[in-house]
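See structure below.
A single protein chain has been omitted; all remaining protein chains appear in their positions.
Up next is chain A:
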């Protein structure tokens, strides 16, 4: 690890200012991803700006300019988020996605913002002896034609084919969350779907944020109508492994027809994949196996696979079907 300076930010504004005025500086939250990357030599910032003690650690129900929202502070620990009574009762998909990630110890350490901004687990990204466009722009992509079990099937480019690793991010994509950001120019709000980006020809940029943009909170709209929601994660081990494929879904039925459905997929793209075509195809119709399969296939028409990733198509179809039929069954009860 290269020598580096450390400063504890006294306020959110100071944190932004410090990173904005020190090129290459990085925010440090729980450290469970960043410290690993410092050790592996994936990143070598000259300054760490510790934001972990900023008072952004509460979950609050607010009624304000942006409607009724559940505001989750950037520093809320993953374990506290999943245990929060309102998250458990109103947003099971968020609680379940959080609980599906990492281990008990890591969830005590991991923060809401850190989790969303964690970087890919692509094995080549993590191995500094191999070419990787995300780690070292222009060096090439070792995953194309290499070990590909975790690679993307949607939205990849010829520069990068990796997937986003966060479970929580997939859960938040399905509840139309908003990300609150403090930048050098002040506060702004970003629809969750616009936070992460597809690789294109700039795979090194995971998100649309500038380096000195500090995430201060995530807000979940709390409409008057409660929806059913859940998260299903498929992985190589029963626990403590990243997703091969995951599905976050929310569902509201009216007279046995789909009134509102939200579907987000993990493990298939460089960002949490909001399956909007599938949602459209299902809305207004019955929720049965045939309808879900047809809707998923419509969304997956754009998928590209190779020998290593071909299994993901059937896995996404089956997992989405199982998840939505499960929610419909609950709703009928």
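The criterion applied here is as follows: contacts are C-beta pairs under 8 Å (C-beta built on N, C-alpha and C of every residue); 3 or more make two chains touch, one makes a residue touch a chain; residues count from 1.
One rule holds for everything that comes next: contacts and distances are computed from a predicted model.
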Which of "Citryl-CoA lyase", "2Fe-2S iron-sulfur cluster-binding protein", "Xanthine dehydrogenase subunit D" or "Sugar ABC transporter permease" matches, in UniProt, the chain that is not displayed: "2Fe-2S iron-sulfur cluster-binding protein"
Chain not shown: contacting residue from A:105, A:208 or A:304: A:105
Of A:19, A:82, A:263 or A:328, the one touching the omitted chain in the full complex: A:82
Option touching the unshown chain, where A:36, A:57 or A:176 are the choices: A:36
Touch residues of chain A, complete complex, unshown partner: 1, 3-6, 8, 28, 31-32, 35-36, 38-40, 48, 50, 52, 79, 82-83, 85, 88-89, 92, 95-96, 99-100, 102-106, 108-109, 238-240
